[in-house]
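Mind having a look at this structure? Questions to follow.
Note that this complex is displayed minus one protein chain, with the remaining chains in position.
By written order: A and B. Residues from 1 in each chain.
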Amino acid sequence: MQTGLEVRGLSKNFGGLVVSEDISFDLPSGARKALIGPNGAGKSTFANLVTGILRPSSGTIRFDGSDIGHLDEAARVRLGIAKTFQVTTLFRRLTVRENLRLGIIERERRGFGLFRRADRDAAQEAEIDGLLSDFEMTDLADVPVENLAYGQQRLVELALTLSLKPRVLLLDEPAAGVPSSEVHLISDAIARLPEDLAVLIIEHDMDLVFRVATSIVVLVQGRILVEGTPAEVAADARVRELYLGGGHG
Amino acid sequence: MGLFLNIVIDGTAYGMILFMIAVGLSVTMGLMRVVNLAHGAFALVGGALAHWFQQDLGTGFGIALVAAIAGTVILALPLELVLYRRIYRMGELQQVLATIGLTFLFIATINLWQGSALLVIEFPQALRMPVDLGFRTLPAHRLAVIGLGFAIILFLWWLLDRTRFGVRLRASVDNRDIAAAHGINTDMVYLATFGLGAALAAIGGIMGSELLPIEAYYPLRYMVLFLIVVAVGGMGSILGSFLAALGLGILETAARYLLPDAATISFFAIVILLLTLRPNGLMGRV
Partner (left out) sequence: MRDHLVPIVMGLVAVGLFFAFPYDLAFLTRVLVTIVLVLSVDLVLGYAGIPTLGQAAMFGTGAYAAGLFAIHVWGDPLAGLVVGAVAGAAIALVSGLVLMRTRGLTVIMLTIAVAAILHEIANRARDLTGGADGLRGIRMQPVLGLWEFDFIGRTGYWYALVVVIVVYVGLSILTRSSFGLGLRGIHDSPERMRAIGAPVYWRLVTAYTIGGGIAGIAGALNAQITQLVSLEGFAFSLSAEALIMLILGGTGRLVGAVIGVALFMTVHHFAAANDPFNWLFVIGAMVLVVVFFLPQGIISLPGILLRHLRGGRDADRA
């Protein structure tokens, strides 16, 4: 039995429009994979199929050997498949600490607790403090997220996602909207992710991709064009022509 | 067979009235994304003005009708400029509250002006004349309403499909920002649409005063009804509103004929079932 994510023959069409076609794909524990491709290649659709926002037209998605195709989004998160959004999505009016608190509460399935105060669990608060210091945000703990700069919000989202202790992590364009001077914060944070975590990063920023990924999948018109190491992909003539414009590497 | 025809005729007439009043609401919801709970007030204003022209100024029905529609539009336009323009930008809940507040002000104002009694609008002899359809006789007024309803949907189709205003309106509904970027003055489109919606509501209010009597509480009393037409038709869809209004008009009429004791309940039950199955309405876009 394989651990991690195993996608076989995944296809999705909307009406007559095929957006994903026969995608097979492995994301074992510890992987650092990047999914790249031109706009409209079906990257977001693929991510939505994996996280359960969309249902595939055909094909299977297995996690640790069992089929998860019938599970809804929240159930897949509870199994350990977490993601960050292309556009930062947080609890904007809650503080950084409250955001992380919610993550831990949901991870521990305490979300239906009606009576105990949410902020009176010593282990939980200690874990939040740990996350805050990992991300160097201890000073910002009690600031409502909506008052933070966008780059900081990106980090909060990553911290929130990690508070779920996921086994698989999908990062949907983690550098999108982040000023280039702050992109290194994101790539540093990705470099520090737990080693056994399986990471799939969907990204436009090629520098970031080549810095963090050990394997790259190129998606074109809903199909996998090529999959290989960064060196292989950078050398691939079709990729150079189609996507990198021959200018990279 | 006679029963069936009765239901169809009465239901269609009722549906046409619902359509005239609700279509403006649907378009403002689809275009400006505003939940205008005060929309029924324009039907009330139209009805009250028509009553006033007839009863207090002694004009004939035709003049009263035209003057009342004009009066309603003259009231609606500054309201759009001053209040609604700001309401568009609010959240859903604030919109609901602001327009409920407006509704209350309309009710209180009409009451202050005309009192809380029924505001009767007299139809001219030609419309009151009975017409023999073979299986029953019914007032010409009901047939006139049906004819008017079809005329309005044709007019709207022409306006949207064949005029520059229609192109601009459809562009603004699809995507306001892109429309604005293409040099369409969306503020003017909104203003004109709002005025048109108010005018149609006034026509519906006056022509439908036999079925939905005009009195101060009118906008609250029929608010749910108008909202349901929009929700079932799908926000922003004129054809959707038309089909929904006809369908619901016939449905409610049928329920009244066939299940007089459970008419309202079965009507609501079907609406809820429909909206559960199709939360965006018949012609709604996701």
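Please note the rule applied: a contact is a pair of C-beta atoms (placed from the backbone, for glycine too) under 8 Å apart; a residue touches a chain by one contact, two chains touch by 3 or more.
None of the values given here were measured: they were computed from a predicted structure.
Across the entire complex, the residue among B:V96, B:L127, B:L211 or B:L282 in touch with the chain not shown is B:V96.
Of the candidate positions A:V7, A:I61, A:M137 or A:L160, contact with the hidden chain is made by A:L160. Contact with the undisplayed chain is limited, among A:R8, A:R55, A:R92 or A:R192, to A:R92. Where chain A meets the omitted chain, the residues involved are 51, 73-75, 77-78, 82-83, 85, 89-94, 98, 101-103, 105-107, 110-119, 160-161, 164.
Considering the complete assembly, chain B touches the hidden chain via residues 29, 35, 86, 90, 92-94, 96-98, 100-105, 107-109, 111-112, 116, 216, 220, 223-224, 227-228, 231, 235, 261-262, 264-265, 268-269, 271-272, 275-276, 279.
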